[in-house]
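Apart from one protein chain that is not included, each protein chain of the complex appears where it belongs.
Chain naming follows the written order as A, B and C, and within any one chain the residues start at number 1.
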Amino acid sequence: MSPRRSTSGGLIDRTRTVRFTFDGENLSGHAGDTLASALLANGVSLMGRSFKYHRPRGVFSAGVDEPNALVTLLRGGVREPNIPATQIEIYDGLRAESQNRFPSLAWDLGAVNQLGGRLIGAGFYYKTFMGPVIGPLKGTRFWMMCEHFIRRAAGLGRADYEADPSRYERVNAFCDVLVVGGGIAGLMAAEAAAKAGKRVILAEQEPVTGGFARWSGETNEGKQAHEWASNLTARLASLDNVRLLTRTAVWGYYDGNTLAALERVHDHVARTPKGHPRQRHWTIRATDVVLATGALERPIVFPGNDRPGVMLAGAARRYAAEFGILPGNRTIFFTNNDSAYEAAATIKRAGGHVAAIVDVRARISSAASELATAAGVSPLTGHAIVGTKCGKTLSRVFVQAYDAASGTLSGDARPLECDSLAVSGGWQPVLHLASQAGAKPVWDEEKQAFLPPEPTQRWAGAGAFLGTFGTVDALGSGRDAGLKCAGKRPSRGKLPEIAPEPLDLTPAPVLEIRGKGKAFVDFQHDVIADDVRLAHREGFVSVEHLKRYTTLGMATDQGKTSNVPGLAIMAAARGITIPEAGTTRFRPPYSPVAIGAMAAERYGDLKPERYTPIHDWHVDHGAEMTPAGLWHRPLVYAAAGETVEQAYIREAAAVRRSVGIVDVSTLGKIAVKGPDAATFLDRVYTNTFSTLKVGKARYGLMLREDGIAFDDGTTWRLGETDFLMTTTTANAGAVMQHLEYCLDILWPELKVHLTSVTDQWAGAAIAGPKARAVLERCVTGTRVDNETLPFMGIVHGEIEGAPVMICRLSFSGELAYEVYCAAGYGTLIWEALMEAGEPFDITPYGMEALGALRIEKGHVTGAEIDGRTTARDLYLDWMLSKKKPFIGSGLMDRPALIDKNRLRLVGVISLDGQKLGGGAHLVERGTPDEPGESIGHVTAFCYSPALQKYIGLALVRGGKARHGTRAYLSDPLRKRFGQVEIVSHHLFDPDGERMHG
Amino acid sequence: MAEYSALSLLKNALSGNRDWKPAWRKPDPKPSYDVIVIGGGGHGLATAYYLAAEHGITNVAVLEKGWLGSGNIGRNTTIVRSNYLLPESLRFYEFSMKLWENLSHELNYNVMFSQRGVLNLAHSPGQADAFIRRGNAMRHSGVDAEWLTPQQIARKVPGLDTSKSARFPVVGGLLQPRAGTARHDAIAWGYARAADRRGVDLIENCEVTGFLRTGDQITGVSTTRGEIRAKKVALAVAGSTSRVLQRAGIERFPIESHVLQAFVSEAIKPFVDCVVTFGAGHLYMSQSDKGGLVFGGSLDFYNSYAQRGNLPTVEDVMSEICAMFPSVARLRLLRSWGGVMDMSMDGSPIITRGPLPGLYLNCGWCYGGFKATPASGYSFAWTIAKDEPHAINAPFTLSRFERGAAIDETGHGPIPKLH
Amino acid sequence: MVERASPLGSDFRPGSYGDFVEGTGVTILEALKGSIVEASAWPGEEKTLAENLSAICRLKLSASPGSGAANREGTCAFNIGPGRFIVSGQGEALAGVIIAAIDESVGTVTDLSHGRAVFAVEGPKVEWVLAKLFALDFSLSAFPVHTGRATAHHDLFVQIQRRGEKRFELYVFRSFARAFAKTLRRASEDVGYAIR
Partner (left out) sequence: MLIDCPHCGPRDLAEFSYQGDATRTRPDLASTDTKAWLDYVYHRPNPAGRHREFWQHAGGCRAHLVVERDTLTHEIFTVSFARKTSGGDAA
């Protein structure tokens, strides 16, 4: 049916046809196909365009290392760019688009960049685009103009602005042994560990386990290798102590043997079932890890090595054996090692035609010769490919005699006809996770590969990861690694028999053939061998400089194919060995991971919402809610048609006139109990609490160790050894942590217990001249008159049968009480207070009115206690006890902290009847356009219903010394400039008569 | 040596790019110099450049343990800005900004400074007030700043969640239009090349193992490449400050080293045109010219010299960027890396003479060192050359803690991890 | 007695939700506790406190880390920190009884009866669902019946007691109850869940 599909063979399900589109064209494949294999089957060889030169590219690999065939998936109405076609399982209705091309993949305007060639080699942009020194394009303007176009030419796929509709989730897993890689070695390791009773997780990035066994064509114990692997997998799956995860790439190896993995749960089906995640983020804490991550094939760098039709030999073999696809009608192999011979034999067996095997080595093993014979060719040894020719697809290659020892070419280049070329530059173990875990790979000259280092965390290697490339080794090392993790010795038990005998895959040390034309090292980023040499010429010789200067290895494939060849070329240029040239450190992730997957359950749910017990009442009564940390608090209860400003002025005025009620449940509340509680409070507060009488409350101030103000609040003495501390809403957590630190670390001898009771209590503050009258109407079990409940007194009673604790304290400056009850009665009590307040037109008020009332009184909050102000700056020095030391007393008197010219608290009054503005500055002189030097800033402002003016609090240089003077409010950001008077921060009722009345 | 220009590119292209010369020499160390700068990162290289260019001091060596630019200059999120609150910081960073604006010309090296704007999103009225305070402080110091409404922000940054239903709705944003990004490595390479051309010796793979002293006076260093004497020894090794000072016998110092991770997504076509920061958490993000979204968040919050972080921070950062840009959830993280930060006790740097005679110190850059590079080098060179601070670095002393004159932008106090 | 309000809003309604084609993976309910207290021992008094609590509540509680116990009346207790226990029970009077019974010389007791909301989660998939939210090993061998753990889900502190092979009780701060219900329900959707 399709031009490239062989008539039989492969592990795809030929009975099931799957329809999909690529660039709008309707195509089909079979169940078990990847997008890459299905496209190949349909004769599509052009799958992408490269990053810089926009060169046409075909698929190069068959797996995670794919540099070229990146596509954008269109799914559920959103775009997902840059997905390797080799990693996409096709499903009915799949839609994919090629990218980085305009107007079409076959005909791309960006390909004009190829003409730039040598002009735009590595690092060219550092040397130009600086623009003129003078004139309208001076400075950075010329560059920014160029950048506009460069940015549009760069980038790969296009992303949407539409929200990703997917769901992601996290799973925390624990196991004794995590096996990474479900090839033969991984399966054997998992089995050995599982049999020893260990809890095992096995993670395989492909949809099916087996790895190399899926396309090796070997037999294990007389069975086809892939069958053997799936039988073993089935046995493992049946065990209770084994969890098998396919489509799961372990991408990060973090400290403490914590590994991160991505499971592509529903990417392979058309629709994610409702309630299920698209992808799952696994955090796996394993006692031991088996790294059985296999090896990746390296290319050989030679001119024209990037043409569509050129692919890795192992990939050609896999397409043939696993997907029943032939790389072309005439395939040439080019190699420095024996593995390409197996690939050639596989192609032949699958019905393909092997036109030639070009081998840089002068001599080859007898096993390789036999395979060549099986492939129907006699190998062209001592030769190299020095060029390719390509129309729409590859049409011929050029070969020349080559001496591997000296790296020299001789004789004439002659053409060989072909439509596909399969290349093998040897194999490199996948060491990324070991490197992430903190160890540095070691170069092995004999094997011409980096090998795993000594472990720095608890892992053991197995299979090709170790640099031993054969099924026998994989079986043995896999089993031993599993046993080792189970705390057992290596086994001498018989291993399954393998046929045929594995080859020795040691390559000749040839990774580049130098000739005319662009020879690609990093395909995706278009880094050519000459770029590496240019970097060398310009002194960018360290491997990190090379990477950064040329962008080698920085593409989406992260250098999986380009890393070693790039190093080899640099080492050759410098005349040193590869290990002397260095290796880069691998960093997470091993393969790209959806950002949403790592956000997991927090995608769409960043932070939990925190509600007071009275929340629903607020919402039901028209409150506009505002975030305060994680809390939601009423901003205002605006009546119909009211603005926020009108609403808060009405609310605040009601408090001054009659009575208002505000929800203060969010205040931090900490139970401080124990025989040393009073001593403890004396140390953490600047003022004294040991003298406080039971049944009374006191306002307290805390400093940091450096003498800067930290937090304030009232603390109530409920019993001799029982205090209830309140903190600001914002600092509740920080204060708790600070107190726990003090008790655990500074003063472990103190017998004090702390418990957060913020959520235990609902709180309502009743404020205004009629506040007492309201309480009198609803409180039973206690009197609330001035004698029973004086300022800062506490009483216990009941409202509607529910126990309440009432403290007479005031933030608003009015006669005011805080009524606390158990949270479950919060709404009940609130409603009872509302009812009791009805005759007085009791008014619920929100944060804005609360703010206005405190500004009128000059009470400070987080806007003034901003981490830079001292108690003196806020004129709270009366709270600094001279009789006892406290946290912060040691350093609070440093010279710069007592300087007269510090920013200190004042009040300001608008003289032009206009609003002030939080964050506006104050200047002594200036104009709206020339604002002059700032002498301070407004921390908070409001319209004061009591004073009938716009007023504010400010931190101003010199503070009190400026009382009675005038200044200008300067707010260039909001284009406001106007005169203000600086006054005391006690703007209203400075003597507190209302509060004590 | 050839000037870099479009013409030189063309000329060299015609000759097969075979005539390019090394960007800097690779000299062996001389026995002595007028000034040794320890640390071949951005700040050290800039210091050497300004010593030569501004003060005519060219008998200078920069000693680098690894390769030039191997520290934080090449491990940051490339943001350049001067949107600070406190007058001391504003003066310093705005001076730096002005140097940035002419840096490519000055160095004959395109550092790709792109003044695309930095936008700080505010998510509550209180935060808006704090940002406006800062913006107004900038305007009063002659620095550009604008306040944007949510509607203006939505137009400027498509894809950003500016909806009212967001967990922390955007209430406004502080924009510094002249701020932006630059190519991080280019700063190191540009300064290196320019310093080298003025005669400075840049010596790589040369680790300082100890200090030579006569009494208290520092007279040189011993290194893995031998002893080198100098009249003045200057330290610019942010990330390793405590380690190097320990070799000079200073055991305790107001610095902690912390690891900060940074992240880049796969390259996509232009997606966001300015730098955006998230105020309901800690996240900053921009798009590189190559197309990757470059972003970072908070420290890992523990002392570390490993250029490697852990997973909880990764997850926090990802959850915040998705909250900001819900479409980014679908994009893929390509790479993460870690840098070691010199976290100081008030979040501000130290650029000063001392703490020993003959020694000069430049450290404590926290997250903010990249944008500071030009001014840091400029003022440090000044301090070294004249033995007194330049006006812009005068407040950034070591003794400020003793006096209580911390320069604390965030107000977090002497808890380094919080700055 | 006055009736107390549940912190859970009207969204938390009985019914079956999520993908329950293959049965109900978990059942979620608000476990109504008349009393919840946190009891803390002074250093050296941990055993005495555990013994006292055992006597008062008719439990077999030890002071070892994470230990827990429950009785037939539904009174249960578990250790959440050095010398610290959560004790809960059906009756609203229990808190007062414990507070009165623990001598100051042994430790302190703080009433949290209204300060915590308790979710009971049970069913065949309970370990799977909870593993999505907490970095804890929920396997029976690592987390035996009756034992307790203090842990966190990002910003939420959660204290968990295993009440049966497939049943856990989760104590969260009351103000976060709705947020946690949302998170828990979301995590349960793929296995199907019921609210009772």
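Please note the rule applied: a contact is a pair of C-beta atoms (placed from the backbone, for glycine too) under 8 Å apart; a residue touches a chain by one contact, two chains touch by 3 or more.
Computed from a predicted model, the values in this text were never measured in an experiment.
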item: In the full complex, displayed partners of the excluded chain; value: A, B, C
item: Among A:894, A:921, A:937 or A:957, residue touching the chain not depicted; value: A:894
item: Given B:162, B:242 or B:376, the one touching the chain that is not displayed; value: B:242
item: Contacting the left-out chain in the complete assembly, out of A:415, A:885 or A:964; value: A:885
item: Residue ranges of chain A at the interface with the undisplayed chain; value: 172, 254-258, 283, 285, 438, 456, 683, 705-706, 737, 740-741, 743-746, 748, 885, 890-891, 894
item: In chain C, positions touching the absent partner; value: 43-44, 46-47, 62-66, 79-84, 135, 149-152, 154, 157
item: Contacts of chain B with the absent chain, listed as residue ranges; value: 240, 242-243, 246, 251-257, 301-306, 308, 310-312, 345, 401-402, 414-417
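In this text, only the chains that are shown with their structure count from here on.
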item: Where chain A and chain C overlap in contact partners, by chain label; value: none
item: Cα-centroid distance, chain A relative to chain C, in whole angstrom; value: 32
item: Centre distance in Å when chain B and chain C are each reduced to the mean of their C-alpha atoms; value: 49
item: Touching residues (chain side chain A, partner chain B) in the complex; value: 51, 78-82, 117-119, 121, 124-131, 133, 139-140, 143-144, 147, 150-152, 154-164, 166, 168, 170, 252, 254-255, 258, 260, 281, 283, 436, 438, 530, 534, 537-540, 542, 544-545, 548-549, 551, 554-556, 558, 585, 587-589, 592-596, 598-600, 602-607, 609, 626-628, 704-708, 862-863, 866-868, 891, 894-897, 917-921, 923, 931-934, 937, 939-940, 970-974
item: Complex contacts: residues of chain A adjacent to chain C; value: 169-174, 199, 273-277, 283, 285, 601-602, 605, 607-613, 616, 630-631, 665, 671, 673-675, 721, 751, 753, 755-761, 800-802, 822-828
item: Chain C to chain A touching residues, read off their complex; value: 1-2, 4-7, 9, 18-19, 38, 40, 42, 104, 107-108, 110-116, 128, 131-137, 139, 142, 154-156, 173-176, 178-180, 182-183, 186-187, 189-190, 192
